[in-house]
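What follows is a short report on a single structure.
For this depiction, one protein chain was excluded, whereas all remaining protein chains were kept in their positions.
Chain lettering (A and B) follows the sequence in which the chains are written, and residue indices restart at 1 in each chain.
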Amino acid sequence: MTEPSYLRDTVLPQLPPPLVDRGIIKWIRENLFSGVLNTFLTLAGLAAVWWLLAASLPWFLHGVWDANSLGECRSIIAAEFGEGAQGACWAMLRERWHQFIFGFYPPEAYWRVGLAFVLLFVALAPVLFTEVPRLLLWGTVIYPALGYWLLWGGSIWGPVVAMAGFGLLALVFKLLRPLLGVPVAGGLGFVAAVLWWLFAQGPVAGLLAGVMPVGLVPVESDRFGGFLLSIVIGVTSIAASLPLGILLALGRRSDMFLVKTLSVAFIEFIRGVPLITMLFTASLLLQYFLPPGTSFDLILRVDILVTIFAAAYLAEVVRGGMAALPRGQYEAADALGLDYWSAERLIILPQALKISIPSIVSTFISLFKDTTLVSFVGLLDPLKGISTIVRADMAWKGVYWEPYLFVGAVFFVLCFSMSRYSMYLERKLKTDHK
Amino acid sequence: MKKSVFLGTLAVSGLLAGMAAAGTLDDVKARGILNCGSNNGLTGFAAPDANGNYQGFDAALCKAIAAAVLGDASKVKFVPLTGETRFTALASGEVDVLIRNSTWTFSRDTDLKFDFVAVNYYDGQGFMVKKELGVSSAKELDGATVCIQTGTTTELNLADFFKSNNMSYTPVTIADDSEGQRQYVAGACDAYTTDASGLAAVRATLPDAENHIILPEIISKEPLGPVVRHGDNNWGDIVRWTYYALVSAEENGITAANVEETASTTTNPEIKRLLGASDDNLGAMMGLDKEWAKRAIAAQGNYGEIFAANLGESTSIGLARGLNALWTQGGLQYAPPFR
Partner (left out) sequence: MAMASDAPKGGFRPSMLIYDTRYRAITIQVIVLILVLLCVSWLVHNTMVNLAAKDKDINFGFLWNRAGYDIDQQLIPYTNDSSHGRAAVVGLLNTLVVAGLACVLATVIGVFVGILRLSKNWLVGRLMTVYIEVFRNVPVLLWIFVAATILSETMPEPKDFKVTDAMIAAGQAPKAAMLFDGAVALTNRGTNIPAPLLSRPLGSLDLGLITLNFSFLAMLAVIIGSVLVHRLLLRRARAVQEATGVRPATWWKSLIVLVVPFVALLFALGFHLDYPVFKGFNFKGGINLAHSFTALLLALSLYSATYIAENVRAGVMAVSHGQTEAAFALGLRPSRTTRLIILPQALRVIVPPLISQYLSITKNTSLGIAVSYLDLRGTLGGITLNQTGRELECMLLMMLIYLIISLIISAVMNVYNSSVKLKER
């Protein structure tokens, strides 16, 4: 045997993969150009991005922040970027941003809006996040009165006494329920609360205000505008429509023919007409349906109608949650000997509401977006109402894209974060059930 | 902010509503604030400024009425109304007076049960076109595309005008003034039609105003004025005569600056009556005090001053008085005697 002339005693080092099969090139090839169709799609996508940027980027880059009128903006842009250059006039926002956010709310009271907004999250936390201590739920309960007082101002005793009406409702209900059952006790509690609001509210609040005057400078509802108005209408109507929606959902699933028929008719009627007709009803027709001479401000009327509108949608959401529960839950409740209301309160509703939260958030998002429609009945929503008054100013007449872009961006940030939260919740709830 | 507030407020407002059923004047006095239906943003006539205070020609009349009735020109709540909601808001009592460049027409006065108590601005519908179109008269607009606002009398006038001249047109309906301006500038229509005052305001803000002309034809009469409900004649009188007090003040040379001085020094018996400086108490005849007109004039000035400050040639809108000059100067503004 001849000695081998060469013997490899070490393993060759691994060669790196070919250039087209590694790093960024591989990624590009696999993810962007893996076939004829994909190549075409990628190129089309790039073309669309390029076209969008080419159309809008110069306009953004030429933006002017420091001017007192649109004419001034135009001359600054013409001076800097040459005759005929187009550019954004953000100076309008610098002067009018507060109207887009707060409407005509008095500037010295902006802190109240901010505080109410922050407290809203504190109040919502125990509802939205399970990790938060349960004690905070009391904060949620008193928030309606607190938020109202912060935003509208006036004597603190008005909202407190109004809340006392709810306390009365709860008390009457609690005392009478063992004797008379849930529906009757609830009805009597409601009657007691209404009587309280009708006859005791004014004198008691007046008396307390006389004894201990605590109050903020009152702000009329017509000072509300912009995103403040959108959020107020959105939040109040969702919150107020939740109890109504639950009742309607229970009604729709009820065995009682009449209750079921009425609930279905109500829900289908409201869901069958566009929101804008409801708003026009608030603005044009409500005056016909109420006792002669009744008149209260448009924001409240719109809020009532939007609440009714939202209640029909929430009823369907809650019903969906109830339908998603396995039948066994109902049967188990019956087997335990629970009556209807105990079964609903202890077994069905807690589970159904929990799985409905993502849908409730979605309903809120679409309602919040739809609050822009209130401009068609003359309220100052940010998108059209405030934009119109800004454009009616001689200095800013002709400003077109800037208000829309600003309002659109704010809406996007708010709605996008809410929808992300809802998706997070959905994922969390899903793992709970598996 | 939740249910409690609705029900609470509902209950309270129900109570309030029960009390308030007397005349509008008593309502306004009891409320301490005048609810004035105004435009939700029309340059020169009514628009809120950066601080949220309404300014403009129509807004000034609201303030004058508040000054006359309540003694304070700032006691006005401006209720922004759209073209569609304005008359219902007035009919339902949501506003006490509607001063929203509304045209006085037969059917509104009779069928809709309103009273137009005066005409504070004589307007007319006109056309604006680009100069390059080579049109010098509205009669040459056959076949044109016309931008027109819906929900007003202008669309009816336009249809009538083209029909009576045997011409055809394509309407491009628009929702509001700023939309109309944009569409017109973009060339989506050959002509933009609205009240001549509105056209002037739009033209004033165009970057190339010299390339646009307002055609000489005024195709309609648009007497714009304050509106009140049928049936409360005393309130109608107050609005009407507050307005005439402003016109009369201009006739007599009384301005916001000299009204105090004039009241104490004048020897003209009519001025004395008007300003409450004589023994005649004109205000008492309609439920006001003696000095109502003095306050109304002091609030925003006389008619001429209001016009000059909001629409006149010194503003960027630059409207001439035209039909709205005093009758002594060839216009139509004429105040009946204060006697």
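Going forward, contacts are C-beta pairs under 8 Å (C-beta built on N, C-alpha and C of every residue); 3 or more make two chains touch, one makes a residue touch a chain.
In this text the structure is predicted, and so the values were computed from the model without any measurement.
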{"item": "Of A:Ile25, A:Leu61, A:Val184 or A:Ala324, the residue in touch with the unshown chain", "value": "A:Val184"}
{"item": "Absent-chain contact - pick from A:Trp50, A:Trp97, A:Phe129 or A:Phe412", "value": "A:Phe412"}
{"item": "Contact residue for the chain not shown (choose from B:Ile174, B:Ala200, B:Val227 or B:Ala335)", "value": "B:Ile174"}
{"item": "Contact with the hidden chain (one of A:Phe60, A:Phe269 or A:Tyr424)", "value": "A:Phe269"}
{"item": "Which residue of B:Ser38, B:Gln55 or B:Thr88 touches the chain not shown here", "value": "B:Thr88"}
{"item": "Where the unshown chain meets subunit A, residue by residue", "value": "27, 31-32, 34, 38, 41-42, 45-46, 48-49, 180-181, 183-184, 187, 255-259, 262, 268-269, 271-277, 280-281, 284-285, 287-292, 327, 334, 337, 339-340, 365, 369-370, 372-373, 376, 383-384, 400-401, 404, 407-408, 411-412, 415-416, 419"}
{"item": "Residues in subunit B touching the chain absent from view", "value": "83-84, 87-88, 91, 107-108, 111-113, 143-145, 149-152, 155-156, 158-160, 163, 170-175, 179, 182-183, 186-190, 230"}
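As a convention for this text, only the chains that are shown with their structure count from here on.
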{"item": "Inter-centroid spacing, subunit B versus subunit A (mean Cα positions, whole Å)", "value": "38"}
{"item": "For the subunit A and subunit B complex, residues of the former touching the latter", "value": "70-71, 74, 95-96, 99, 103-104, 143-145, 147-148, 151, 158-159, 162-163, 165-166, 193-194, 197-198, 201-202, 220, 222-223, 232, 235-236, 239-240, 243, 280, 283-284, 287, 291-296, 298, 300, 303-304, 307, 376-380, 385, 387-389, 391-394, 397-398, 400"}
{"item": "Subunit B to subunit A touching residues, read off their complex", "value": "1-15, 17-18, 20-21, 39-44, 47-50, 52, 77-82, 84-85, 88-89, 91-94, 176-178, 181-182, 201-202, 204-207, 315-317"}
